[in-house]
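Every protein chain except one is present and positioned as in the full complex.
Now for subunit A:
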Amino acid sequence: MRKLPLLLVYYLFVTPIGVLLRVTRDPMKRRVQRDADTYWTPAPVRE
């Protein structure tokens, strides 16, 4: 039975982290920014 550990991890770790991230820096950038000029980001530097 793997459901119980997954449930615990999801609601005790993933959910609080996710909620915290959303209020602090919104990593998925869910809202549009009508006043921004562009949504392009520079390509990441390759190692």
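One rule holds in what follows: a residue touches a chain if its C-beta (ideal position, glycine included) is under 8 Å from a C-beta of that chain, and two chains touch if they have at least 3 such contacts; residues count from 1.
What we mean here is this: contacts and distances are computed from a predicted model.
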For the complex's missing chain, which UniProt name, "2-oxoglutarate ferredoxin oxidoreductase subunit beta", "Protein-methionine-sulfoxide reductase catalytic subunit MsrP", "Carbamoyltransferase" or "Branched-chain amino acid transport system ATP-binding protein"? "Carbamoyltransferase"
What subunit A residues would touch the chain not displayed? 2-3, 6-7, 10-11, 14-15, 17-19, 21-22, 27-34, 36-44, 46
